[in-house]
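One protein chain is absent from this view; the other protein chains keep their places.
Right, subunit A next:
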Amino acid sequence: MAYAEGGETIAEFVDTTKRFGKVLAADRLNLKIGKGEFLSFLGPSGCGKTTALRMLAGFEPPTEGRILIDGQDIGAEPAHRRPVNMVFQHYALFPHMTVAENVGYGLRQRRPKLAKDDIAARVARALDTVRLGDFGPRRIWEMSGGQQQRVALARAIVNEPKILLLDEPMAALDAKLRGQMQMELLSLQRKLGITFILVTHDQQEALSMSDRICIMGKGRISQIGTPRELYDRPANRYVADFVGRANILPGTVIRNIGEHALVRLASNHDVVVEAPRPVSPGDKVDIAIRPEALRLGTAAEPGLPDITATVAHMTFLGEHVEYLLRHPDLGELQVMVPRQAERALPGVDVGTQLHVLWDQGNGLILGQD
């Protein structure tokens, strides 16, 4: 479910800060999480994403600020009294219990106690949901990594939490299994309608699954938005670099053209780029352009700046070929060329001079970090 401003909020960080001694792990987080939303915290290790998740779970009390779940300040509630459940990075399954006992653990903690058959029925249903229907009596160590992941998932969702927290749940799986689990997780989230909060350092994972992504760096939120917003309109250099890949080039604004601006590059070429923030002539700015937004040609095209660069490296990626070119003033340029388009570049090899074609309106001016 997409997040809507003014829609129902399930959880909220209000100026939430966490310090470990002198280390500032989370710096004044402000974030509303919508009901039924799939939100990802994305960032490199040490960016504060896991701290944010653990504060929500109740494992780390915030140093300052508040955390609300369903409008209630739960900052002082211990983990076992919060209506959230977590899928741990290495699953943290109980080795001395069977699969079914693991899944039923949360239900057995309920007071007043639930009836035994009620627990058994709910456990069976949860195991069916993760397609482990017949595995109830198995021991944990008899299960493969992917199966253990499903057990961890079942153990969390059987409690029908208001929010499901996922701490890098796919990190220990191989690439193929990871893709498959991502799809399953997503369809499960749609089916259950529970809010999912995923912590990951894998941008592909965040992009493919999330309604919104919260990019974090150095304990702060760098940008929040839908995957498309983040990819098409990165707010700053950090986001542009972290989500997908980008050529980041310095330039000087010549003049504004409505929502666009004419910018002069270090090589004295003028390009027309998007200007998401107001700029004035003479401003020094950073421009980001995605490798797939640039084209390569054997000749210059009329109306476009004539940027000539030398091929330094080519990487064959199957459906795409990644070119790395070198320009004396602009430095390195990455260009992603689809296989079809590569047929127009016969005999190109390292050292060949090519024309980098920058279509009008591609690329954008970045904000300050």
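Criterion: a residue touches a chain if its C-beta (ideal position, glycine included) is under 8 Å from a C-beta of that chain, and two chains touch if they have at least 3 such contacts; residues count from 1.
Please note the rule applied: contacts and distances are computed from a predicted model.
**Q** Which choice in "Ribonucleotide-diphosphate reductase subunit alpha", "ABC transporter permease subunit", "Cytochrome c oxidase subunit 1" or "Protein translocase subunit SecD" gives the name that UniProt lists for the one chain left out?
**A** "ABC transporter permease subunit"
**Q** Can you work out which residue in A:G71, A:P95 or A:G193 touches the chain that's missing from view?
**A** Only one of A:G71, A:P95 or A:G193 touches the chain omitted from view, namely A:P95.
**Q** Using the touch definition up top, pick the residue from A:P78, A:G133 or A:P281 that touches the left-out chain.
**A** A:P78
**Q** In the complete complex, which positions of subunit A touch the hidden chain?
**A** The missing chain touches subunit A at positions 57-59, 78-81, 84-86, 88, 90, 92-96, 105-106, 109-110, 155, 159.
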